Each structure stands twice: as C-alpha cells, then as structure tokens.
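This report concerns only the one structure given below.
All protein chains of the complex are present and in place, except for one that has been dropped.
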C-alpha cells in the first residue's frame, strides 16, 4: 500500500517514467503556515544534478500545490502536491527490453503484479522518494508550530569503507550541505568524494550509512507495545530503497551491545544514556533521538550504469529522505499522543 | 496501540502483575487445524525457569482458548487466548516504592500516562512477549496450511562479545533448543553459558544478537513503497523490548556494505544474493529470508537485579519471540498478497 | 473484522455456544474511574430473562475484568473483559442438525467460511451484542470524564404497527427502564407489551424502531468528507443484527423530507434545526443528536421459535446496545478531534 502514517498520513503516487509523481497529506492540522517555497526548498535538496557526484538525470522537480491551503495557511483538508516528470528518456531503458535488470526487482515485481512498466523502475525507482520529501516538508511545517525547538538533521557517516567520526554535537543542515557528500567532516568528506568519483568512472557503486539526530524532542512520543517510537522509525527508514539495517543509539551502538550491562548503562543510572538513542520503553524520553541507517551499494553496475542515469552513491541524496521519514513519524506520533488525554 | 497487523491481526492485553495476559487474533482464515497444545508448546519455549540461565520467576503459563475454534479447526472468527498470572510477587517490586528504577522507562511512562502501575513493569515488562508468542503460534498454524514447506528458525548468534559463526545452512529448532543458550554451535554455546552464569552472579547483564531465517518463502510478499517486507519486519522486530538494531542479509551484512557494489553483488548478477536477505524491491524474491536482531544488555542491574526476578541475558528466551514476530508478518503479508488478484 | 473504531477501539470475540464472549478496549485514556460494577450494570440491562417479554435463556452474564485497571482507574493499556457462557444448551439447536435455519444466514455463512459452528448462531447470534455493551460501558466512563453533561438515552419508539409519540424532551434511562418494553409512554408501552406477549404465544415476531438522543454534545465531532458523524453512526447502528434502516433528525424525518426546503428549514435559518439531528456538514453542531434505528422482525418463527430460546421482539433489549454503539462512536470521534490541534 502507498500510505504511511495513522493520523498524519502521506499517500504517494507516480511512476518514474509516467506523467507525474505526487503526494497527498491528510491529517495536517489547520492554521499551519505553508507555501510552495517550503516544499520546493526540500525538493531541491533531493534533486538530481546538484553536483558531479550525482546522476545526470536533470529534473527541475518543480512542485505545484493543488489543495489544502488558503491565504498561506493549511485548511485542515488534504494537501495535494504534484511534480511533473520532464526528462523521462525511457528510451535509455528500452535497451534492456524484455531482459530483467540484474540485481533489480524486475522478476520479483512481475511475479507479483503480472503486469509491468517496461519504461523504467516505476514505483521501485529511487525517484519515488520525491513524494516522501514532499510529505516530510509538510510534516516539518507542522512540527515547527507544534514543537518549537525540535530540529532534525541527518548526515553521511560512512561511504564504502570510509567512516566519519561521531560528532560531539549534531551538525546544522548548513554544515551538512556545505559539502556535496553531505558529510560534515571536511577531511573525510574530501576522501569520500574522491571515492565516489572513482566508483562513477568504474561504473561501480558504493554503500554506507546516514546518521540522523533530532534535538528538542518532547517526552512521551510513541506507544508501549506495538507502535514503539523505535519500531515506527524502523518501519519508516527500512522502507527507503537500499536500506539494509537500522539501529538506535548514538555512535557505535551495535559494537557497544557487546559490553556487559554495567558498562553499557554506565553513568546512566541517574540520567538517560546516549546509548538509549532517546527512547525508553518505546517512548521518547526527552533526550536527543539518535538513529543510524545503513545502505547497501546500488545494483546498477557495469553496462547498466553506462546506459541509464543513476547515482554511483545515493547516500548524499538520501540525507533529506531520511530527515523526511523521521519528520513524518514524529508528526504522526505527536498527533497520536495529543489524541489521548491521559489523566484528565 | 496494542494491535499488530492489517489483515492477520493480533491484539494483546495484560499487565505483568495483573490478573492475566492474553491475545486476540482476528483474521485467521477458517478451517486451520489448531488446538491449545499448539500454543502451549510455543509458550513453553518462552517460559521462564527453563534452565539455570533464566529468571527464577516460575510461571506455568498455561494457556486457555476462549473462542474461535470448533472441532479442532479455526472458525474464521476471533481466537482469544488467556494466560493467568500465578506468581506476581509484586512485593518484590514494592521495595522500589515511589522511586523510579534506573535505566527503566518509569519516568517516561509516567510523563505520558499520568497514572502508573506500581506493581511492576506493567506493559513494559518482557512478560508482554507472551502474547506475541500466542499470536505467532496461530500465525504458524496458518502458514503451515497456506505455504507448506515454509519454516522459520531463529538462534542466538552473539552473547556479549562472543559471536557464533554463520552456519552454512540454518539449524533446526531442535538443534537450537538442544542447548539452553539457544546457540546451535556447541563450543560457542558453552562459552556463552559460562558468561551468562558469571553475569548472573555479578548481578550484571548481557546483550547480543539473534539471527532468524525463513526457508520455503513464497515469491512476492510485501509492498513496493510503504509496507515493504523489510519495513514490516523492522517494525515487528524493533518492537521487541531491548532491541537496538535490525538488519537484512545473511552473515555480516553491516560489514559487507563497505564493499564496492561490484563485489557486494558479485556472483549475483544472475541469481539473487544472500546479501539481499531474500528481499528485492520490497518484496520477497523466493530465496531464504535472513534477518539479524541486536539486543542491548538489560538495565536490571545491581541491587535491582538482586531484588526482582530478571534474566541476566534475555537472548535465549527472545528466540521464540523473534520467530513469532516473523510469523505474524508473513501471515499478514500472505493474506494481503492474496487479496489482490493481479492480472486476473 | 471484529474491531470497531479508530482510536478508541473495541475488539470483540466469542461464540454464543463456545466457552466465553468478551471484549478488549484499546485506546481508553489513563486515569478514568472504572470498575467491574460499571460494566455489570450495563450488561444487566441487556441480559436475557429480565421480564416475561424476553427469551428464557438464563445467563448471569457476570463480567470479569482481566487487565487495564489499577486502583480503580484505567491505566491507558488495553482493558480486557470476559463473560463465560453458562447455559449454552446446544442440544436445543441439535434438532436442526444439518438443516439450515430458515431466514437465517447459515447458507451464506457456510459459503463464505467453509467451516461452520453447528452449536448455534456463533458470531451471528444476538449474544454477540454483549461485547458491544461492554465496550459501550467503557466508552461512557470516558465520555463522563471528558464531556461532563453529555448523556445518551435510547428508547423504543415503535413495536410492530404501534408507534409512540415524539417526546418533547428525551426521557431519562430510569423512565425508559420503568416499563419492560422500554417505551417511556405508559399507555403505548402497555399496548406494545400485550402485542409482544401475543406474538410470543403464536411463535411469531415483531420489529419496530428505537430512538436515541444525546444531549450535551460538544461541537465539531466528526469529519467533513469520509468519517462524517452521521456516517460513523450509520456504520455503528447498521451493524446491529436486525437493523433495516437508520435516519438522522428528530421525529419523522423521513416523512419531513417531502417538504419543500423553505418549510423543512423553517425557523431554522438562524438556529440549527431539530431536523438536522444535531449534525451539519458532517460535524456535530452542539445541538442534541437525534437518530432513529429501524429493526425488522426476527426470523426465528414457528417450530424454530418453539425449540430455541429467542426473543419474540428484540427491541427492548436492543436499547442498551444502541446506546453502546453511540457511546463508542462519540468516544472515538472525541479522541480523533483532540488529536488535531487546529489553529494552534
């Protein structure tokens, strides 16, 4: 199904080689300041062709808002947004004709749907994340009003074998965007860029990881059993195309779990630990939220990479997508928490 | 919220120190052979007190089926099951009185709900997983009928710093249950057991990882955008109490993503790779499903561990819970796939 | 499916001739005063055997609460309740053996589920409404706290061809319960009682209508397009066994629609009209809610009525069921309205 969220709900549509992609957000409260510029700014961060590191597919990705706004504020009605495809060039894909693209889901998809879009990846294309970014921008507009002080920022923490250090404090989005790799450590960023360009020349690809941190979290978001904050984030982030793993907790949490409990929880018997990632008992504990998302290298390689227009490394462009999914989860859980007047 | 699943849906209830815990499964098709023994067998694998490695809380965990069955088969109506608590001993917890238990979610929970069960962990207790195991046993009964040949098995792959090797083929449940650690490699299992006993004596705790593999998978389970098979599994598994991370792909996938794409996908341009974990484009590709789940060490330490009755290492008892959550996801996606007669 | 509601959600289970029936309410906020007595009181109003007018099936319908409560208040966790069947007497039904009961859904049900409970009506039995009454009692406990002054009362307004007048103000529940027909007009109630006793002697049955009115309504409950207050009520009330129609608006609204608009809306151009039934644009307008529910005569007739234990007229016992469904809708919409902080 193509909807995400329970109360703040995103429905997405569109094939990468069809007329348009878009999104409908239902459940955004009325009275939130919002305009096309807010969404366009988010889309521009995801747009292909921002630097030599990304795909050559040139799409303006110009958004048009169709409903849900009046005099610069949301109406509480569904907000529909549209982006037309202008540079489909399906002919690039025609070369593959009836053959399945290796490492892709073509055969699996065909087994399921019995009818297939031969023009390109259709809904499995990374272009689908455009709709997520639209939804995320609307979610951020709501969160800015409902939880002033809440800020989410994601950055590239690993490309191939190159790992960036764990920052003492999360960077700003400006610091992240300062380098085309979206790694906020200049030296590591430079090495990562060189590695990506080399992979691009070899028609090879690279994976890595993105870290995301939300500061200014309210306490109590999430549900105790099903719908835990960490489960909702896992669902949201594991749903992004090439994601191979998700973990909670600042720094190298998956290494730290090898520690005995007394050391793992050390210094934390009084105050919540960074190793909890801002989540306890399924609910946010008011501390900063920390999540890491692992991406595998894309499967578009060799001749296929020569023919189509793909990113040798999608990590830099995944950063705004990760932020969007976190915003969608937090907006939805914020409404869900409001819904229940406990202790009235 | 306390329901899981869309079509095959589990609703759970019960506090760890209240009268009972239980589950209602709605959406199990009619005509599936099922009896109390099927559920009891699953509960017995999760039950405390199975070996010296687990908590001393002795609960018979005897299940009673209340509805949904007639002459040994499901009726297509809700299946309700009940387990009474017999050994609550809330007095153990009374010692903590009004103080919050360190490393626990008490303060977070109170901030959210304004009213709190002082008798013990309530719904945040690991005892809540009992209801998941009931749901999983019913899901497995359905899967056995709908997808003969489908088998899920989970095992302990890491305890503290001790890691088991990656098996060439997944073990059987009998092999897993042969050792109280539920690690199917005898030498590593022995070392792990010693480590757990030592942690228990020190009122310390240990984390680790559980691997799970499903063979005999049908092709095409999952959804392409939201509701991808990996997202549903992430949601399901991240919702288990102490889980800190989830990844897809056999072996050390989170290390492998550092490889360049040509090596990561090596040998797989023709056939799906084990590194895909049995999932492509969000859908099962018909290969075996591979997921790893990371658990942090529990926060019940020192004086608190002396007073209450907790596991120094929950990994062995988490094995049937992981299997249950996988079964619930697969049963739900199986129905969801049937619902859409593509290409009719 | 066997769940009702989106945020305040009732899940029901149990066959009329199985071990037990019950309900799980998920989404009731924490801190609401609630005890078994509140639910028992509601069940006693629905219970068979209250007067000579009802079925001879004697069930104590004693409720047991299994979870969700602590020190007399809700915990915000699922509230599970159980009622054991004590007087199943399936032998009464055995007479029908393999034959379908005329006018019943036996053949339809079998076509759908392929497996059938031959012990009696199973989930199609009116005994299923017991679970709705449990849910309604919990919903009323929440509404009493969240919307003090909100009161719902239902009464019998027609039995067979006998119609009661439209009261100037809704009666109290005490006035309604004063007569076994639950018609608050003594003369009409007497005639209705005589008609029911005569039908009972003839193994015949009678339909009619129940009116329901909620005073003290908050303004703005409901949704503008799908999920309108009237649509939610229609769904809730049309789901009760023998219901053949539902309409909104005080008095004889289905006759009044024949009036020209100027007369229909007469006197109401300034103030909301009783003919709107308290709903405008899909939302409650703050005036009293008025709904009428039409029931067809039950299909248990002649030899079948002699053998089983059925009501010749279910209307009097339907009154608390109608009230329960209204309470469930209002509780759910109340939470849903709270969830959206419009104009923050």
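As written, the chains take the letters A, B and C, and residue 1 is the first residue of each chain.
Criterion: a residue touches a chain if its C-beta (ideal position, glycine included) is under 8 Å from a C-beta of that chain, and two chains touch if they have at least 3 such contacts.
Here the structure is a predicted model, which means the values were calculated and not measured.
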Of C:26, C:59 or C:128, the one touching the omitted chain in the full complex: C:128
Chain not shown: contacting residue from A:80, A:254, A:274 or A:314: A:80
Sites on chain C contacted by the missing partner chain, in the whole complex: 1-4, 12, 102-105, 107-109, 111-115, 123-124, 128, 158, 160-161, 199, 202, 204-209, 219-220, 223-228, 230-239, 243-249, 253-254, 256-262, 264-265, 268-270, 273, 275, 277, 280-286, 294-299, 301-302, 337, 342-343
Contact set of chain B toward the excluded chain (per top definition): 7, 27, 29-32, 76-77, 145-146, 224, 335-336, 338-344
Contacts of chain A with the absent chain, listed as residue ranges: 1-3, 9, 11-15, 18-22, 24, 26-27, 30-31, 65-70, 73-80, 82, 112-119, 122-123
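Everything that follows uses one rule, which is that only the chains that are shown with their structure count from here on.
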Identity of the most central chain, Cα criterion: B
Top chain pair, ranked by how many C-beta pairs fall in contact: A-B
Separation of mean Cα positions, chain C and chain A [Å, integer]: 46
Whole-Å gap separating chain A and chain B, where each centre is the average of the chain's CA atoms: 27
Per-residue overlap in chain A, given as positions that touch at least 2 other chains: 224, 342-343
